[in-house]
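Shown here is a partial selection of chains from the complex, left in place.
Chain naming follows the written order as A and B, and within any one chain the residues start at number 1.
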Amino acid sequence: MTATFKKSVTITSVDKLSIDIYSMWIQDKEIVSAAKPGQFLSLYCKSGDRLLPRPISICEIDKKNHALRLVYRIAGKGTEEISHYTVSDRIEVMGPLGNGFTLEGKKAILVGGGIGIPPMLELAKQLSCEKTVVLGYRDVTFLDSEFIPYGQVYISTEDGSVGTKGNVIDAIKENKLEADIIFACGPTPMLRGVKAYANEHGIKAQLSMEERMACGIGACLACVCKSKDTDHHSNVKNKRICKDGPVFYADEIEI
Amino acid sequence: MNTKVNIAGVEWKNPITTASGTFGSGMEYSEFVDLSKLGAVTTKGVAAIPWAGNPTPRIAETSSGMLNAIGLQNPGVDVFLDRDLPFLKQFDTNIIVNVVGKTTEDYCKVVECLADSDVDMLEINISCPNVKEGGIAFGQSCTSVEAITKEIKKYAKQPIIMKLSPNVTDITEMARAAEAGGADALSLINTITGMKIDVHKRAFVLANKTGGLSGPAVKPVAVRMVYQVANAVNIPIIGMGGIMTGEDALEFLMAGATAVAVGTANFINPMATMDILKGIEDYMMKYRMEDIHELIGCVK
């Protein structure tokens, strides 16, 4: 069992990456020592009327400086609140949570869609095999240049303003990318597309899933997804995204 | 300083338990809390057979509260006995199993299965607003509350705690009906039925449309109901609903609860049970109280 911590940590840097996308580094020795790509943190708001945690993926891990990067989009009141925090402010977090990606494969495609892109960055850094990166956006890109050191980066945009016009699968096809494994995080329709693509090509896929969470540690059963087989823990065809995921093999789950 | 309480013949080392459904079977939270320090652990609802629960989204945040419509997903009583109970037995605490069913027979079956087990108390959930059959339907009329209590008492070897629904006109009627049916204790409140609409998607936030409201938002309603029930029956009460701090727990004790359960607070602070216990102890220290019974029902 990996260690999980609930504590107040210090924000050491804040950047606005795009119109509603923010990047933030936090510092904490314990959490950072335990953190792996694909895991996430639960962030807690200060406003007393917002009780539930905001799950945010780990975007980068800097073990040397005990620092960890989170990149998030303002999606509602909680992330809006967090976007006002500044350097040296403290924030209550729990983590690292979930299982993270399993580092495997010889030739990988890392697929990130929209706000599912951040967790792919630390994965790109840690995954030592041959790899290409495919990033899907609606229009404005972010974080894409930071992937360049780790592999060839392909981009798709819905409006075609950058890269392939269409979605990430269109980009994979257009660029005839090959792999024995796909790692993906993004909106459900994208994950569904990746699963189908992997299936078709007989390759493995690890998908990072999303659902509304309360406990973040597997106790409340809020965040389940449908599993193909009866799950060992639940004894029904449900898996807990926070605890058994967020990363699942595509063939374990129904999406 | 004495924090021991006695609920229907079962001694608790302190008045803190966990609210069913918010603490699993204790496993996940045992990383944060020494379960032996709890008066009791109350488990997620357990049914005769595995239940898959409702589709997602199952929760939504509301102002100072949350809605849940988990739909009583649970692995069934067999897995509970084989896996969860042995886990819980490692700790020096009381084990309370929350029992759910779709029919009276379902409830009785679970109660029977647990009769000879190492479970200390049974909490009968006749108040879940998130399942189509059973649940709250049993808890909203006096006759059915009394009838199901009576029936369950026939099978039960452990003390029976009837868990009441706040979604009623007069909670004292339900409490009296449970007492008349032979309940050994009462717990309240379960969640209040609520709804949230996503105005941008123009859709319900919860797949189940409605869910149960819990958290600090409901505390004033819960304290009121505990107070009313404490003045209506002679069996002990486990109070819950929005307890986040020691002071919140004290409100319930002063209103007449003999013990309290911590629910939603666990999600915000996994150490909540311990912090609340410490809050009560600090209070007793500050006001030089020797025995927690000086607090129970002290506000009239």
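As a convention for this text, a residue touches a chain if its C-beta (ideal position, glycine included) is under 8 Å from a C-beta of that chain, and two chains touch if they have at least 3 such contacts.
Predicted, not measured: the structure shown is a model, and the values here were computed from it.
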Copies of each displayed chain within the entire complex, written as a formula: A x2, B x2
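Operating definition for what follows: only the chains that are shown with their structure count from here on.
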Chain A and chain B, separation of their C-alpha mean positions in angstrom: 35
Touching residues on chain A, where the partner in the complex is chain B: 1, 4, 6, 44, 48-53, 94, 211-225, 233-238, 243
Residue ranges of chain B touching chain A (in the complex, touch as defined): 21-24, 27-29, 31-32, 44, 50-53, 56-61, 63-66, 68, 70, 73, 75-76, 79, 215-216, 264, 266-271
